[in-house]
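Every protein chain except one is present and positioned as in the full complex.
Going in written order, the chains are labelled A, B, C, D and E, and every chain counts its residues from 1.
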Amino acid sequence: MSSPSYSELTLNGLWKNNPALVQLLGLCPLLAVTGSVVNALGLGLATMFVLTLSNIAVSLVRHFVSDAIRLPAFVMIIASFTACIELLMRAYAFELYQILGIFIPLIVTNCSILGRADAFACKNSVLPAAYDGFIMGLGFGLVLVLIGGLREIIGSATLFDNMQLLFGEDASQWKIVLSDDYPGFLAAILPPGAFIVVGFVIAGKNVIDAALKRRADANKEKPVRGANRARVTGHIS
Amino acid sequence: MSDIIFKLTGGVHPPQNKHQSIQRPIAQADVPAQLVIPMSQHIGPPSTPIVTVGQRVLKGQCIATAESFEGAFVHASTSGKVLAIEERPHNHASGMPALSIVIESDGNDEWQRMPAMENWPQCDRQTLLQRIHEAGVIGMGGAGFPAASKLATDKPIHTLVMNGAECEPYITSDQMLMTERAEELILSCELMMHVLGASKTLFGIEDNKPEAIEAIKAAHAKRGNDKIHIVVIPTVYPSGGSKQLIQILTGNEVPSSGHSSDLGIIMQNVATAVAAYRAIVFGEPSISRITTLTGEALAAPQNIEALVGTPLSALLEQAGWQQNLADRIIIGGPMMGYTVTDTQLPVTKTTNCILVPTRAELPPPPPAQACIRCGLCAEACPASLLPQQLYWFSRAGEHDKLESHNLFDCIECGACSYSCPSNIPLVQYYRASKAEIRQARRDAKQAEQSKRRFEARQARLQRLEEEKTAQRAARAEAAKKRLEEANTSASVVDPIQAAIERAAAKRTSAAAPATEAVDMIAKLEKRLTAAKIKLASAESAGSDKLVPLQEAVDKLTQQLAEAQQQAGDKP
Amino acid sequence: MLVEYSLLLLSTVLVNNFVLVQFLGLCPFMGVSNRLETAMGMGAATTFVLTLASVCSYLTFNYLLAPLGLEYLRTIAFILVIAVVVQFTEMVVRKTSPLLHKVLGVYLPLITTNCAVLGVALLNVNKQHNFGQSAVYGFGAAVGFSLVLVLFSAMRERLAVADVPKPFQGAAIGMITAGLMSLAFMGFAGLGS
Amino acid sequence: MSLLNVTSPHAHGQLSTAKVMQLVVLATLPGIAALVGVFGAGVLINLVIAAVASLACEAAILSLRGRPVSFYLQDFSALVTAVLLAISLPPYAPWWVVVIGAVFAIGVAKQLYGGLGYNPFNPAMAAYVVLLISLPVQMTQWGAPFAAQPMGLAEAMASNILQHVDAVTSATPLDALKQGIDTLSGATGHIGGYGWEWVNAGFLLGGLFLMWRGIFSWHAPVSMLAALAAMAFLFPNDALSRVDSILFHLFSGASMFGAFFIITDPVSSATTHRGKLIFGGLIGALVYSIRHWGNYPDAVAFAVMLLNLAAPFIDQYTQPRTFGHGGTPS
Amino acid sequence: MIPLAAISRNGLLLAVFGLATTLGIALTYQGTKDAIAEQERIAQARALLEIMPASNHANDMLESTFALVDFEQLGLRHAQVGYRALNDQQEVIAVLLPALARDGYSGDIAMLVGIMADGTIAGVRVLNHHETPGLGDKVELKKSDWILSFEGKSLDKPVVTQWKVSKDGGEFDAFTGATVTPRAVIGAVKRALQYFDTHRAAMLTNESETTP
Partner (left out) sequence: MIEAIVAQPLLAALFALVGLSLIFGAVLGFASERFKTEGDPIADQICDLLPQTQCGQCGYPGCRPYAEAIAGGERINRCPPGGESTIQALANLLDVEPLPLDEEVGEEKPKSVAVIREAECIGCTKCIQACPVDAILGAAKQMHTVIESECTGCDLCVEPCPVDCIDMVEIPVTLKTWHWQNPTKTADIIATDGGQR
């Protein structure tokens, strides 16, 4: 397998094969911790961290593991990085840790289904693997933040509230209030809103994709039909 | 008589519109100049023509035969000359052509009857069935199922059901038959019971035909046969469906995949019974039928007894067709009939009605709206199906679901479409889906067969291939034997063999990582065998390359042993 | 006792439904719900594994990690336990009932990556459930998961023929439907407390 | 001359979807009249706003999708949704609450699924629930019944649209019951709480009319009311006697409105007869459970949505016995 | 046949992984252990510190707890402890009492009431509740400042009869559309003040005792 180029990896992770919007993986955190930007960002960063490091680690050890224990070994690698970040967050961002709750340890399952370790890292050398992990994490994190932002705006007409949880006291100034007498639209912050906002974001992506495809189709010739037909009986002399 | 009747499941009450066509008595259609008689008027294999082009035929003469009871005999409807035997447009929902015999009428209408069997009560069942078969009597209530085939059932039959329901709006051909030929009809019942060995007849008539009921009751009273029960049933569509009428009259349901004969019941349409009666008592084959001509586009709606093969246009003319008013021509009633666009199509034995409505009378279907799952269709369905679900599955092409929702129990009565507030052509979906499923079943069978043949072929080719390799291997083996014999130092061979075995044992453990050493050993082995084969063949051919080959083999053997040694040390 | 357990069950199945309220196990919920039959298979497999995993991780935590003061190792320990349970289940099923294996087999490996399983294990610790509670909690979570999965799949079979606008077809309308489901489940709030 | 070539049946019944919808709107009139009598003219303003917003939203989406707009508007289903939503809202809700509700009902709950016939959830109820959890303040402001000076149309307009007058609000009887306040009325002769029995009677009347016209079968409403009554009898509130409890729950809140107008929505409910019995019965039981043990004083909307969710599943397992399949002949 | 070779090889390899990963986690844990412990303490004391900021007192309130006699009077369902704030002289300057309002709109409302030695309220915080989001949840400081309106109030400021929501003729505002929740909170705070009144002497003497 020839390793894909970095630009291809980037496009894949951020858009074409976005883990959250296209592969529909990691949905739990996507919905659970996106009530506000700060929560989303917190989990997004943590995921990115774990994904990158575990991809590196997996790529490093890929020659030593046999098929039978491949999955458990990788899961253990991911789990250990997750456990580390959990400990670090407890130590240095405790309030955020409390808010994100079990979704921090759940990065384990989340990342293992992101499947990058299995699908990519164990077949590629360290650098592409690291980059892939980073981009996939970034793609996931960006969607988290986007949805967090949308929900925050619809729910309470604010943006970047409580950023101090992640970036220290100075960040509490970052809060943007969009409307002062907004009555609040709680459904956006409550579970139903999470699903519906994600649904609309996916639909939005579909619209953009359709537009892009139409443009691409306009200047692309049709594939030759049956070009790669196999000879069923070709091997007979 | 106080026969109990049962309630029909579902059903609808469309406006009857029967009065228009019962104002006149049954008229006789003129003999047309040319008749087109299709060979596929019945359900079953098409009949086989036995006349030749140019041959003169008489009215009632057999012109096509059938081998078994599943087929039907066909007779000339009038005397004349056979003009052609060819594919002609057929009076069928498809409008597809069918093999037909075209007869040019000579205007004499000269009869050739079969011998009458007035002593039928003394005749045995088989003789009577044969006569019904040879007279070409088929079900005239709709489906066109050969009467002889139905009557020849080997199940014990206790009840004959006469279907005089005629539940479709507009149609009055059975009604007029019952009114005008009541006595013949009562006698036909007796004949049918005799053929079937049935002990009673239930004669079901809808209560919207008082004249017919009166006539039949009078004839019945006159004849005084207490085995025949005239049962007046409430008017509801589709009470005339065979399963439905049996439900109304007996309270029993014909099992889904079975026939009424499983309940000991056989049902015949009244016109069929009369046709069979006339075939036996007068020797007249089935060459004509009573057809209702009705609809507001006709000036003189009426019933006409028409010869099979008469073009529709002739009948329409006779009933005062106002072409400019006609919106469509429906063969059958407004609920189950099909439209035709060609007025030259022939009347067949099953053409019970030609309905020519104006646009105002039966407006064209408005565009379908979405199904709102209101369930009105399910309320109407006489088969207790869920038409709306069938519709959804049909749209989605979910064949499994359609079958598990019993699509094949749908009798295509159209009650659901009739009541659907969203104007969805439900029945058409079902017809299409049924056809698709049948096609899929056929395809699956075909695919299964193709797969078998493909696999058989592959297996054969592989066998051939194997035989070839086996032969090659045998040759190699023989050569190797010779090589061994030539190689006196057996000690060289043994470690190789051992190594090969060891490596092979290693390879079989699938979980074992393919280390380089093992690869190496395998490679060496291959090269060694190749070299040995070459050596052997060189030997047998007496080639002069023997010495270098022998050296190569020795070297490889040594390498292999070394590699083996290394691999053994490693883990 | 019985009342307490049935309230816990009610609360995990409906009020705090894992999928719609707690947001756990969403990937299989969205992924394995196109057909009713598959959803039922998945539900059955998950119910079995989740209950077993809940109990096993309880045992691991309380009899191995807690006595040694190793609470911080719970994530990695639980994920190992879950993987073993899944594998083990597959082995047992395959050996004892090939028929059942045919029905459940394909879903079993998917369960390891269902975060409801790890979620149950972790929540058992957080909520300091005892053995019985852990079992009931795991079972309730799985029943809640299966319930909404099955209902959702029946609904999606219907959606498959709906005239959904192009951009919303597929995952988007699935999400929105799940949102409306979750809206409905908000009605259970406060029940049983 | 060209003759039509179409499939059977060629005849068609009288009922059309548009007519069904018109009848439903018609049948809400007695209930609306009672609402006006009890709470003043506010509900009328809501009706107008909701109707305009719903139809506009439906038309907008249809034209976005390139569909024939007038063809679809003529089925009147958006109007039904609007009317039913407006009836459920507090009579003096601000205008924008009504608009948000109508847009959610039509835009999200109905048209995202393809419009009439495809929506799995009852649009009016989905909108109601979204509003209730999102804007609880506005959604819990019910005016006092039979206010000393009932609002006329002008005042109602001022209240709803300009939000001038602060309407006097009070807890609804169900809410009061939940809080243990005795506004009950058994003593004063008002069985469903002051004024509410009139409203319920109005909807009962309209519902019976629809049933008589064959718009829906008896199964769902009867089974819902029966289940509600049974639950009220078995687990009465401390403040009520068993009989009072039954009457109170049947004639308070949205019981009759729900039973005859909401759970009968053909699109989102179960379709088979047995299915409808289960559907209605579970709704009745859930309504009482949530009223009695849950966080919400009335629960028709939640219960309906919960059962909407189960409707396809119920349908799947309550197919009627097809003609000729098993069963014993009668 | 039991494939011993495969078992032992895989087992060993996985064990190596286990070893490595555990080592990683364990080392991280050793590194962060103290920081985590510190954070957890802060979190526990957060509500206490919000009411009695660190600048106002000199002790660790988590350490100076006392058992509450007659805890039912505070609405509590089971025994809990109260906290004392001490000044440099180890005198009690305030007590912090847990209180529970059982008549919330949907379930119990748990709170912490800080009362200065002179009987005025230092602050009130709601710790846990299930009130309707958007209606009753305005008792949280995150959602509204309402809860701060208790500060400086005491049993006679306003007088006992005025400890009601305005709708019931009292001193305190309620939220639009939600009267039940404030009514419950006010009631519970009032009860806490009355409890303080009755048990003042015992509570204001600083004799640390462990949790009963």
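Throughout what follows, a residue touches a chain if its C-beta (ideal position, glycine included) is under 8 Å from a C-beta of that chain, and two chains touch if they have at least 3 such contacts.
Since we're looking at a predicted model, the values are computed, not measured.
> Among B:Val53, B:Ala143, B:Ala299 or B:Ala447, which residue is in contact with the omitted chain in the full complex?
Among B:Val53, B:Ala143, B:Ala299 or B:Ala447, only B:Ala447 touches the chain that is not shown.
> From the listed residues E:Ser8, E:Gln44 or E:Ser166, report the one that touches the chain absent from this view.
Reading the full complex, the residue touching the unseen chain is E:Ser8.
> Using the touch definition up top, pick the residue from B:His13, B:Arg113 or B:Arg431 that touches the left-out chain.
Considering all chains, including the one not shown, the answer is B:Arg431.
> Which listed residue, A:Gly26, A:Pro72, A:Gly139 or A:Pro191, touches the chain dropped from view?
Spelled out, the listed residue whose C-beta touches the missing chain is A:Pro72.
> Since one chain has been left out of the picture, which residues of subunit C touch it in the full complex?
Residues 32, 34-35, 38, 60, 64-65, 67-70, 73, 76-77, 80-81, 83-84, 87-88, 90-91, 94-95, 102, 106, 163, 165-167, 170 of subunit C touch the chain that is not shown.
> Please identify, in ascending order, the residues of subunit E that touch the omitted chain?
That gives, for subunit E, the contact residues 2-3, 6-15, 17-19, 21-23, 25-27, 29-30.
> Spell out the interface residues on subunit B facing the chain that's missing from view.
Given the touch definition above, subunit B has residues 40, 90, 92-94, 96-98, 367-370, 394-395, 397-398, 400, 425, 428-429, 431-436, 438-440, 443, 446-451, 453-454, 456-457, 510-511 touching the missing chain.
The definition used in the following text is that only the chains that are shown with their structure count from here on.
> Between A-E and A-D, which chain pair shares more contacting C-beta pairs?
Counting C-beta pairs in contact, A-E comes out ahead.
> Which chain's mean C-alpha position is nearest the mean C-alpha position of the whole protein set?
C
> Mind checking the centre-to-centre distance between subunit B and subunit E? Centres are C-alpha means, answer in whole Å.
Measuring from centre to centre gives 79 Å for this pair.
> For subunit C versus subunit E, what separation do you get between their C-alpha means, in angstrom?
It comes to 33 Å between the two C-alpha centres.
> Mind pulling the residue numbers of subunit C that touch at least two other chains?
In subunit C, the residues touching two or more other chains are 72-73, 76, 158, 163, 168, 173, 176, 180, 183, 185-186, 189-190.
> Could you pull out the residues of subunit D that touch at least 2 other chains?
In subunit D, 108, 114-115, 118, 130, 133-138, 295 touch at least two other chains.
> Which of the residues in subunit C end up touching subunit B in this complex?
Spelled out, the residues of subunit C in touch with subunit B are 158, 160-161, 163.
> Which subunit A residues qualify as touching subunit D in the complex?
Spelled out, the residues of subunit A in touch with subunit D are 183-188, 190, 192, 196.
> If you look only at subunit E, which of its residues touch subunit D in the complex?
Residues 105-106, 130, 132-135, 175-178, 180 of subunit E touch subunit D in their complex.
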